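Excluded from the complex is one protein chain; the other protein chains are retained at their positions.
As written, the chains take the letters A and B, and residue 1 is the first residue of each chain.
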Amino acid sequence: MPLGGVIFIVIFIALFGAFLLWVASKTGGKSIYHPIKYEPYECGIPSLEKKDTKVSVKYYLTAILFILFDIEIIFMYPWATSFREFISTGQGAFVFVSMIVFLAIFIFGLFWEVKSKALEWD
Amino acid sequence: MTADAFLFWFLAIVTLVSGLSVILLANPIYSALCLAMTMVGVSALFVTLNAYFIAGVQLIVYAGAVMVLFVMVIMLFDLKKDLQAFTRGILSGALKIASVGLLAGLVVGAIAISTGLLAEKTTDNPVTMGTGMESTKALGNILFSKYIFGFEALGVLLLVIAVGAVALARSKGGTHEQ
Partner (left out) sequence: MGMGKDIFEITVNGLKLVVIFLMMVQAVPILVWLERRGSAFIQNRLGPNRVGPLGLMQLLADAVKFLTKENFVPDTAKPLLYYAAPVFALIPGAVAFSAIPMSTPIHIDAFEMFGSSWGPYTFLVQGYDIGVGIVFILGVSSLAAYTLLMAGWGSGNKYSLMGALRASAQTISYELALGLSIVGVIMLYGTFNLMDMTMAQQGPLHFAFMGHTVTANWLPNWGIFYQPLAAILFFTTTFAESNRLPFDLAEGESELVAGFHTEYGGFKFNMFFIGEYGHMMIASGLMALFFFGGFGIPYVSVAQVQEWAASATSTATGASALVALVHFLSFFIKFAFFLWVFIWVRWTLPRFRYDQLMDFGWKTLLPWALANTILTAFVIYIASL
């Protein structure tokens, strides 16, 4: 795998982006400091200082469930590439059934998670 | 210095510096982002070892899923900066890190020697270093022949984790009541 090429282009893009930002800051207008202008934008009204904004726990749940299902999908990739080889060596049925069992657990997990309303966004 | 060696040293230094930054930086968001960089560095090191599929999986799962979870959660909680990283000076902190590292090394070494990992070993599944596909197909072969039980057990384990996560979120204030 051409790792050198990937690293080269990543470094090049980072430098290019930094260069673009530098050019933009040089060609931009003079920034005159004014406290109102530099406040965080809130539709033009002075910001309401709420000390503790509650954020839903659903973001955490979405991310955790994403990790789990992503790992299951990752396990399907080697299966998908070697499926035809398994068929040609005569073990197609065994591999297919074992993956169906795995997918059944996956589908059960998804079904349970939907039924338990873990991801109801309102 | 050959190109391979240069690439390895570059990646190793990037990974180590990111890893050290995780524990040395004060701001937790920066620590999490440096950990993500470490994961990307480890993925690149996997590529130098010709484990292409594992490198891709490391990117997808670790750098793209687990670290996103970490960063999202840290943003949700808005932790204050933890400036107590090193109490009572640098020397005390360095001694702490060194002692923990020594202990970890001893434990890992004991396990490795007892399971014969450090002995000279010939693998029973030789993988040809070709394009990325041979190693992936070999992985698929092994997964469905030797480790089929582990594979199915993993599905059940992931289901248990899902149930646990939902139960945890529910008990702490609910997925539905706001």
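Criterion: a residue touches a chain if its C-beta (ideal position, glycine included) is under 8 Å from a C-beta of that chain, and two chains touch if they have at least 3 such contacts.
Values in this document were obtained by computation on a predicted structure and should not be read as measured data.
Touching the missing chain, out of B:M72, B:A138 or B:L157, is residue B:M72. Although one chain is not displayed, chain B still touches it through residues 3-4, 7, 29-30, 33, 36, 40, 43, 48, 52-53, 55-60, 63-65, 68, 71-72, 75-76, 130-133, 136.
Although one chain is not displayed, its contacts with chain A can still be listed: residues 1-6, 8-10, 12-14, 16-18, 20-21, 23-25, 27-31, 35, 37-43, 53, 55, 58-59, 62-63, 66, 69-70, 73-74, 76-77, 80-85, 87-88, 92-93, 96, 99-100, 103, 106-107, 110, 114, 119-122.
Simple rule for what comes next: only the chains that are shown with their structure count from here on.
Distance between chain A and chain B, defined via averaged C-alpha coordinates, is recorded as 17 Å. Interface residues of chain A facing chain B in the complex, by the touch rule stated above, are 1, 3-4, 6-7, 54-61, 63-68, 70-72, 74-75, 77-79, 81-83, 85-86, 91, 94-95, 98, 101-102, 105-106, 108-109, 112-113, 116-120, 122.
Across the complex, chain A is touched by residues 3, 7, 10-11, 44, 47-48, 52-53, 55, 57, 60-61, 64-66, 68-69, 72-73, 76, 132-133, 136-137, 139-141, 143-144, 148, 151-152, 154-156, 158-159, 161-163, 165-166, 169, 172-176, 178 of chain B.
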